[in-house]
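Heads up, one of the protein chains got dropped from this complex, but the rest are sitting where they should.
Right, chain A next:
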Amino acid sequence: MLEMLSNTFTENGLIVSFAVIGITIYLSYIISDKLTKGKIHGSAIAIILGLVLAYIGGINTGGEQGLADIGIFTGIGLMGGGMLRDFAIVATAFGASLDEIKKAGLPGIISLFAGVIISFVIGVIIAFAFGYTDAVSLTTIGAGATTYIVGPVTGTALGASSEVIALSIAAGLIKSILTMIGTPFIAKYIGLDNPRSAIVYGGLMGTTSGVAGGLAATDPKLVPYGAMTATFYTGLGCLIAPSVLFLVTRAVFGS
């Protein structure tokens, strides 16, 4: 009987994930309503619950895919994977306004460059403070502070040690998770309530998953604007971190 149940679940992975996520969201809205009196948005609670489930999954399986590593929940991997995520992000653009995008073009581009460079510099300074002095390690950790994709791409390109690459991924993951959780709480203090600031936000934070999750929990109408710039961030990071930024780092700290 139990085996039949588990087979049914594994054979219908994606469907299971729809049910699991639906129930998670339902519970999150109840928690939001009853425990926080609606002060903390249901989506924000659902994302936190999702991360907790990912932690439980990771602890139990030792895998890298959170809950999706547990046999009966593999569908979560498909539902939350790159393909459907990108598809749904593009779909949110259906609600975006062309005029707003045009108006925020310049601040959007400036924020992209500012975002990559600021994060990189902070990563380098912290790595230096922790005793790393070689340009390759500093650059890799700096790149990891932009996103968890730029870190390993840069580290691999420069030939960094696997320990440093792992650190760079961890830094990027922390950034992404904190952005997901923190955005709805910080939004009103930084004026994150209009398309223009959402475009700037996407460019500054850069982590597509973090920005997308954070904005969804703040105000779903802002998602397309933030996501649009955020998707360019990783590309820009992969472009300038192992090249220009590495050369500057080497010039400052020596090889």
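Heads up, the rule we're going with is that a contact is a pair of C-beta atoms (placed from the backbone, for glycine too) under 8 Å apart; a residue touches a chain by one contact, two chains touch by 3 or more; residues count from 1.
We take it that contacts and distances are computed from a predicted model.
In the listed set "Transketolase", "Malonate transporter subunit MadL", "Branched-chain amino acid transport system permease protein" or "Carbamoyl phosphate synthase", the entry agreeing with the UniProt name of the missing subunit chain is "Malonate transporter subunit MadL". Of the listed positions A:5, A:35, A:190 or A:244, the one in contact with the omitted chain in the full complex is A:190. Residues of chain A in contact with the chain left out of this view: 17-18, 21-22, 24-25, 43, 46-47, 49-51, 53-55, 57-59, 64-68, 73, 76-77, 79-81, 84-101, 103-104, 106-107, 110-111, 114-115, 118-119, 122-123, 126-127, 130, 141, 144-146, 149, 153, 166-167, 169-180, 182, 186, 190-197, 200-201, 203-205, 208-209, 212-213, 216, 220-224, 227-229, 231-232, 234-235, 238-239.
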